[in-house]
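Take a look at the following structure, please.
On to subunit A.
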Amino acid sequence: MRDELQKRVVKGPDGVEFEVEPLKDYYCEAPPAEHPPAYLKIVEDLFNWARSQSLWILGFGTGCGAIEMRPLMTPRFDAYRYGVQWRPTPRQSNLFIISGYLSVKTLKRVIRSYEQMQNPKYVVGLGSCTINGGMYWDSYNTIKRLDDYLPVDLYIAGCMPRPEALLAGFETLKHIIREGKAEGANLYARNFDWYKANQKKVIHDWDMPDYNW
Partner candidate 1 sequence: MRALLDSLKSLYPLDDIVLQRPDLAFATVPAAQVRGLLHHLKEREGFTHLVLLTAVDWLEDGMFQLTYLLHDRARARDLGLRTLIRRDRATMDGIHDLWPTAATYQRELKEMFGIDFPGSPGVDDPFVLEGWTDLPPYRRDFDTKDFSERNFNHREGRVTHDPAAHMKRHLYPDEA
Partner candidate 2 sequence: MSQDSHGMEMLRSKTTLAEVLDVAISFECAARDFYTALVPRVSKRIRWLVEDLAAEEQRHFDMFTELAGRADLFEQVKTELQRTAADSKFSDCLHLPDLGEQPDDQAVLQYAMGREHAAMLHYGELADSTPPGPIRDLFAFLAGEETRHKLELEKLYYELVHRGGGV
């Protein structure tokens, strides 16, 4: 564990000493909870319709596929007209696009980013690598099945998928959301222990709280 994460005594600029324990002080460790649907189906449908109309992508280019995000978000493909835009922080995003392979090192950051996103949230896997390891199937440093570590709502085939394929994916995702079937976040909460066990199996230096949001 890195030094700055250790429990220690710190002396402030005013000369006062105090104890810090970053992993406890900075994060809430409460486990994730399932998000129940609205009491009335018609209300839930309305919510889902609204959710489907604003897919806000977290601006985290985890791999190759991120390069097609720029054409998508610029005038030629103009994803904004479909209610899709990208946001710089997890707090503002509800869609995580895993743009291809994930190294174990990135997986760790991805998990943290994902957990910081607000419910309901969705994960889309881009390309072969998220499905079965892709061309890095024999690499020592990339995960092979994204769904072992995060709940994936949708996959888009390709290496890498083109902007058009992404747009097709967004349309499908909207459809899934409107049907109330984009239950990834709830799945994550429900099977939290299983996901954590998988994550910890490959992330050997686990130096963060199990859940932080």
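Basis for inclusion: all candidates are chains of the complex that A comes from, given by their letters.
Details
As a convention for this text, a contact is a pair of C-beta atoms (placed from the backbone, for glycine too) under 8 Å apart; a residue touches a chain by one contact, two chains touch by 3 or more; residues count from 1.
Remember, it's a predicted structure, so these values are computed and weren't measured experimentally.
Among the candidates 1 or 2, the one that touches subunit A within this complex is 1.
Chain contact summary for the complex, subunit A toward candidate 1: residues 104-105, 108, 131-133, 137-145, 148, 198, 201-205.
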